[in-house]
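Moving on, here comes subunit A:
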Amino acid sequence: MSRVLEVENLRVSFPAEGGHRVHAVDGVSFTLDRGEMLALVGESGCGKSLTSLALLRLVPGPGRIDPGGAIRLGDIDVLHLEGEPLRRIRGKRIGMIFQDPMTSLNPVFTVGDQISEGVRAHLPVSKREARDRALHLLQEVGIPDPVARLDAYPHQLSGGMRQRVMIAIALSAEPEILVADEPTTALDVTVQAQILEVLDRLRASHGMAVLLITHDLGIVAGRADRVAVMYAGQIVEEAPTPALFARPSHPYTQGLFASVPRLHGPVERLKPIGGSVPPPSAWPSGCRFRPRCPKAFDKCGAMPPLLPLEPAHRMRCWLAETERS
Partner candidate 1 sequence: MTLLQVRDLVKHYQSGGLFRPSGPPVRAVDGVSFELAPAETLALVGESGCGKSSVGRTILRLQEPTSGTAVFEGVDLFALDRPALRRTRRRMQIIFQDPYSSLNPRMTVGSAVAEGIEIHRLARGAEVGRRVTALLEEVGLDPGYAARYPHEFSGGQRQRIGIARALAVEPAFIVCDEPVSALDVSVQAQVLNLLADLQRDRGLSYLFIAHDLAVVRQLAHRIAVMYLGRIVEQGTADAVLRRPRHPYTVALLSAVPEPDPGRRRTRIVLTGDVPSPSAPPPGCPFHPRCWHPRRDERCSRERPLLRPVGGTSAACHYAEDTPLPEGVGEAGGTSTASIP
Partner candidate 2 sequence: MNPLLAAVRTAIRDPRGRAGLAFLAILALLTLVAPIFLPDPAAQPDPLGASNLPPSLMHLFGTDALSRDVLSRVVWGARVSLAIALLAVALSISLGALVGIAAGYFGGAVDSALMRLVDGALAVPRLFLLLLVLAVWEQIPVAMLVLFIGVTGWFGTSRLVRAEVLRIREESYVRAAEALGAPRRRIIFRHLLPNALGPLLVAATLGVGDVILVEAGLSFLGLGVQPPTPSWGGMILDAKSVLVTAPWNAIFPGLAILGTVIAANLFGDALRDAVDPRGA
């Protein structure tokens, strides 16, 4: 069975002024297969980070996951788990790494201790064995001089190293799925390349599936198998990577592509998307991109569902009905 994750109609809501709730994540569905990398792309406020947190039931504070959705790992629905069974999923079946390695590691414990802690949380091994495994993991993520590094504290390592340590911790229980929330945004470009390389190697060697959250289309182009573009809490376009880049179809996706500066091709004036991302309280009824869409027409007053364009390529836009190939 190669399908490892099935997310169906995920909704995360927050209380808003006036008593009702807003859905920062509003009916997101996607799947993930073994060894596959799916990129969830969008700008701030689109709900991509919340989606990733929801997978591990880590949605903060007054936010909550609304009933009516499902997060299936095999035949277990994560949304129906509580207590110990839920804790066992975290780390063991789904691992997570975050954007800022500086604050995600505990400054008063050594790197070795933190990785071992991850190991022993899920595998019944002794301290000695956990430490050996930690060493092995450090090697796997490509940290030079791993023996010395085991006893180092986070502040003694650079940003790139810390991020590798985070990956090592996330890998400690050999999860099937790794959720990476903007793992390279805080890193330099050359270090970024190193980290992405590590993720690729691990996918190949462990068959690990990766959900990559990012705003950077460039990272997506080189590595992800499939892409889902998010806007205002919804997926607005999804496709295999080559198809998305060859034929970006949703007007928002097209707008994103037109606003990204390129390293190749003629230097042209960028064409940013007019206006700005509306907060949930200001979402229009019907298509949420409508106020900023250069191609809007009357039907857009009704919320479009995800409509097919080509095999495996769908978009949330009424234009799909006319543009289908």
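Candidate entries met the following condition: all candidates are chains of the complex that A comes from, given by their letters.
By our rule, contacts are C-beta pairs under 8 Å (C-beta built on N, C-alpha and C of every residue); 3 or more make two chains touch, one makes a residue touch a chain; residues count from 1.
On a predicted model such as this, the values are computed, not experimentally measured, just so you know.
Participant: Taking the stated C-beta criterion, I'd like to know which one of 1 or 2 contacts subunit A in the complex.
Facilitator: 1
Participant: In their shared complex, at which residues does subunit A touch candidate 1?
Facilitator: The touching residues are 43-44, 144, 158-161, 188-194, 197, 215-222, 241-242, 245-246, 255-264, 266-273, 276-277.
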